[in-house]
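Up next, chain A:
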Amino acid sequence: MNFAYYPGCSARGSSKDYEMSTQAVCKALDMRLVDIPDWNCCGSTPAHAVDTELSAALCVRNLDIAAQQKAEVLLTPCPSCLSNLRMAAKRMENPAFRSRVDELLDGPSAKEFPPVTSVMQGIAAQMDMGAITARVRQSLKGLKLVAYYGCLMSRPAEVMNFGDPENPTLMEEMMSACGAEMLDFPLKTACCGASFGIPERPMTAKNSGRILELATRLGADAIVVACPLCQMNLDLRQDQASAAMDTKFRMPVLYFTQMMGIAFDLPEKELGLNKLCVSADGLIRKLGELRREEAAKPAEQKAKAAEGGR
Partner candidate 1 sequence: MRIGVFICHCGSNIAGTVDCAKVAAIARTYPDVVYADDPMYTCAEPGQAAIEAAIHEHKLDGVVVASCSPRMHEPTFRRTVERAGLNRYMLEMANIREHVSWIGKDMEANTNKAAELVQLAVEKLRNNKPLMAKSFDVNKRVLVIGGGVAGIQAALDCADGGVPVVLVEREATIGGKMAKLDKTFPTVDCSACILGPKMVDVAQHSNITLYAYSEVEDISGYVGNFTVKIRKRSTYVDWSLCTGCGACTEKCPAKKTPDAFNELTGTTTAITIAFPQAIPKKAVINPQFCRQLLKGKCGVCAKVCPTGAIKYDMEDEIITEEVGSIVAATGYDLMDWTVYKEYGGGTYPDVITSLQYERLLSASGPTGGHVKRPSDGREPKNIVFVQCVGSRDKSVGRPYCSGFCCMYTAKQAILTKDHIPDSKSFVFYMDIRAPGKMYDEFTRRAMEEYGTEYIRGRVSQIYPDANGQMTVMGVDTLLGQPVEIKADLVVLAVGVEASKGSPQLAEKLRISYDSYGFFMESHVKLKPVETNTAGVYLAGVCQGVKDIPASVAQGSAAAAKVLALFSKDKLESDPQIAQVDIRRCVNCGKCIRCCPFGAIKEVEIRGEGKAQVIETVCQGCGLCTSTCPQGAIQLSHATDNQILAEVNALCQC
Partner candidate 2 sequence: MPVLNGKELRIVGFLCNWCSYGGADTAGVARATQPTDLRVIRVPCSGRIDPLFIVKALLNGADGVLVSGCHPRDCHYAAGNFYARRRLEVLKQFLPVLGIDERRFEYTWVSASEGQRWQQVVTVFTDRIHKLGPAPQLDDPEPLLKIADMALTSLRSLGTGQKAALAELKEAIKAKLPELDCVIGWQQGYDAAHTVPLFMKTPEDVDKLVWGPFNVNNPAVYLPTFKGKKVGIVVKGCDSRSVVELLQET
């Protein structure tokens, strides 16, 4: 089944791996993601920080394209894009606002926009957790993971409707469906420092630091994320965070799609694991051992049984 797809700019750059794994996993679940043609940047934080109407205009252009495609729903992997697109669509309900935005566009925008949703919710809507479990080839059983949603995924609640804004659980459900043990992570919706990594590094470093510190203390094998910016701040900037907390974190930070890919036993190349700054090799190795032990167990038991029989 085909889905209109808005990758977002980072998919072409800082989060190539997210993009790759998303494509791979969705393919594995026979969901084909088709880029809407000629899409442009949603403006991200800077746009709406500078001007709501400008930000809306940038988003609406994409919504327009999706509308022309007669797309039933528009999927995007990036929470930041998602929240911008949804916010824009919501604001456009106000006629005054709409007309001011239309002024900025080449022509008047479509009356109706298709609903936008995250790839994660898209998958959840397509198939229940059972179906995901059914697709698992290499269970994540024995891996201790924490799900980190960041601040955009569930807030503002009325726009994102992503379950309890203080305690979303969709990612946990998906990871558990893949067999992983999910630790309760109180900071799951805390902010990582967002796009301030460049202009105000200490702030980002400290916030990411808090998150990495708690995950490390909880004894997590990895943090699972769904946001390119979070991933960048926690992974690429992990050393900066370490410095800020004067310690040395070694915490793999994977996209939930990469984790699912591993569980589905998709080739590592397609998941872009090599693009992680904090390597996931240790994780993969641990998983391998776990599965081997498991495979070994029945043999032992047989052996025992045999002895018992004698």
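The working rule: contacts are C-beta pairs under 8 Å (C-beta built on N, C-alpha and C of every residue); 3 or more make two chains touch, one makes a residue touch a chain; residues count from 1.
On how the list was made: all candidates are chains of the complex that A comes from, given by their letters.
Note that the coordinates shown come from a computational prediction; the quantities given were computed from them, not determined experimentally.
Candidate 1 is the one, among 1 or 2, that touches chain A in this complex. Of all residues in chain A, those touching candidate 1 in their complex are 164, 166-167, 184, 186-187, 214, 217-219.
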